[in-house]
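Below you will find the structure I want to go over with you.
The complex appears here minus one protein chain, its other protein chains still in place.
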Amino acid sequence: NMDAPVLVCAVTLLTTLQMAYFTRRVGYSRLAHKIKPPATTGHPEFERAFRAHQNCVEFYPLFLVSMWSCGVFFSEPIAAAGGLVFIVGRLLYFNGYIRETHKRLPGFWVSVAVFFSLSFLGMIGIVQEILHKYFYIYS
Amino acid sequence: NMDAPVLVCAVTLLTTLQMAYFTRRVGYSRLAHKIKPPATTGHPEFERAFRAHQNCVEFYPLFLVSMWSCGVFFSEPIAAAGGLVFIVGRLLYFNGYIRETHKRLPGFWVSVAVFFSLSFLGMIGIVQEILHKYFYIYS
Partner (left out) sequence: NMDAPVLVCAVTLLTTLQMAYFTRRVGYSRLAHKIKPPATTGHPEFERAFRAHQNCVEFYPLFLVSMWSCGVFFSEPIAAAGGLVFIVGRLLYFNGYIRETHKRLPGFWVSVAVFFSLSFLGMIGIVQEILHKYFYIYS
């Protein structure tokens, strides 16, 4: 498939594998602290791991939309590079949160910055495309 | 990218920004009621805001699939218009839920109606496309 933005697809698959890895880390934390499903409380470290993962779950579709908007309508390499930075940001976030609640913040801000940057660039590309396709305005 | 359904892409990005806004509102509710992460309980209003957001998180990928199915296989303007109605429905849902649990229902039913309508139209388009592509049947 020559038309698919393959770099964005590659980074999408990498982020998915990272999400699977985070899920697994929550499972290990369950075992380490002997917290049986369906319980989601019982030890502060497990609770932080659980919440860190939940936050990643909430964020993930939003990140994908921002990366794909930028990748399809603005620039594929910028979108893919942003996605790689997001992966680093989420790793910092996850590891930080498990150590101490406030240590989630540096990675959190990295992810938020990537999300808004890619959304903004994607929005520029989408508005240009709408002007072009429906109003015959070329920028 | 002339082939991408740009109206559906635009509405997808808008729904993502709405989801980011809901996330932020939960964060504000945390601050207002002094509930520190990773806790997710402690004040009824925060608990309603938290659950309203969780429901949006659960619903979001399902909505995206319904809007894209309709947009790619049935009608792009109908899909995009349905997406805008969904945005209004989710705002009613979120604001209603925070005020009182049962006030979430009008917005809930709006979102559910959009989801099933777009899924149904998308399914018609997908079945026609499968008949056409694999069975050489034209409707």
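For reference, chains read A and B in written order, and residue numbers begin at 1 within each chain.
As a convention for this text, a contact is a pair of C-beta atoms (placed from the backbone, for glycine too) under 8 Å apart; a residue touches a chain by one contact, two chains touch by 3 or more.
Note that the structure is a prediction, hence the values are computed from the model and not measured.
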Which residue of A:L7, A:I35, A:A81 or A:I130 touches the chain not shown here
A:L7
Can you tell me which of B:G42, B:P61 or B:P106 touches the chain that was removed from the display?
B:P61
Those residues of subunit A which, in the complete complex, touch the missing chain
1-4, 6-7, 9-10, 12-13, 15-17, 19-20, 23, 36-38, 40, 53, 57, 60-61, 64
Touching the hidden chain in the full complex, which residues of subunit B are there? Just list them.
3, 47-48, 50-52, 57-58, 61-62, 65-66, 69, 72-73, 97, 101, 104, 115, 119, 122-123, 126, 129-130, 133
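The rule is short, and it goes like this: only the chains that are shown with their structure count from here on.
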Subunit A-subunit B separation of Cα centroids, rounded to whole Å:
19
